[in-house]
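Every protein chain except one is present and positioned as in the full complex.
And now, chain A:
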Amino acid sequence: MRKNMPELRVLGTSVTLTEAMRRRAEQDLGLRIRFEVLDGFDAQRQAVMRQDSFDLYDQWFHSLDCLWPTGALQPIDIGRLAHWDEVNALPKTGRITPQAALGAGCNPAMRLYVQADGTLGGTPASRISMLPLTHNADSFVYLPAAVPELFAQTEESWSWLLSPACRGRAALQADAAIGALDAALALQAGGDMRFGDISNLGLEEIDQMMALLLQRQESEQFRGFWGNYADAARLMIDAGVAIQSHWSPAIAHYRAAGLDYRLACPREGYRAWYGGLGISSQARGDTLDAAYRYLNWWQSGWPGAAMARQGYYISNPLRSREHLRASEWDYWYAGLPAAEDLRGTDGQILIPRGSVRDGGSYEQRLGHIAVWNTVMDEHNYLVRQWATLLRRARPL
């Protein structure tokens, strides 16, 4: 590797910024790459407030609502993307199939293209905000043996998160754009509240929701609120949590700890998210060229396969299929039973033979979206009220 090669500074979260990805990217691209790994909200805040601190922003599309107006990112020229035509319909149209539900909230397709006035929208254009990459349909994870009378029900429901049967044993993701939606889905599923639009809460709805959650907090429903999957895993492995918001990479920890966990396919639908890479508005010259190479590398097949082994989909899956065993593709994408034991990103057995993925195939899971992770109109107010809940939470 040449010493004068530009160093790419990538800001993001632990779900995609793994050491294995960094080393492989350096090796494949001949670049120096530095990852700055933060919790999601902190990464977003840093990208907004320290715009000179990164070259690439590896994060969620919904966070564009906080970044794009500040000018932190520069438009990406589709002409410089090697695999753009392979990107499937989900980020381009908002639906995985024409029949699929659109899902409420921050659908990535509505903030993909850079419009003539510089704002983001769904009308196709020659420039995009971020390159769509990893994505998933999330729900919650639970330990069936921990609360058998509740968890034995046939249909899984978000309402379980707030069930008195799980008092002291529930946890939520800490970001208001994610965890507050899990809480809202749970309140609605349990009949405690009915929202006009769960992805765009009004002030009274936020106030009522927070009052109910603070009541639950006082009755010690929540063991904690976590910001990354490692903390989530610790809560379930060491702190007695029986049900909580879920981020897929945590399953390797659960498996290693020998937990008999289950991922829910809630009857109310999944909470979906879409991730990608944005380029700093300050990237120029060699750094900008290197940034485009890094973007194209992400769609070159191997990275998507690595992400599949921790439960994530990639925007051009067929190229990654070439890097997956047939059994891996069948389990992770096709929703078929695992034909053999499947290994995770660390090489350890993650999925035992015969397992079937929650919710089925890629199309089934992404076609069953209740809501996308969302920055809603009253997001600032929600964040400030949500912070009250976090301030009163037990330390992890």
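Assume a residue touches a chain if its C-beta (ideal position, glycine included) is under 8 Å from a C-beta of that chain, and two chains touch if they have at least 3 such contacts; residues count from 1.
Basically, contacts and distances are computed from a predicted model.
One subunit of the complex is not drawn; among "GntR family transcriptional regulator", "ABC transporter permease", "Histidine kinase/HSP90-like ATPase domain-containing protein" or "Anti-sigma factor antagonist", its UniProt record names it "GntR family transcriptional regulator".
Of the candidate positions A:S53, A:T70, A:T97 or A:S355, contact with the hidden chain is made by A:T70. Here one chain is not drawn; of A:I33, A:L56, A:M130 or A:M210, the residue touching it is A:M210. Mapped onto chain A, the footprint of the missing chain covers residues 41, 44-45, 48-49, 65-71, 117-119, 176, 202-203, 210, 214, 375, 377-385, 387-388.
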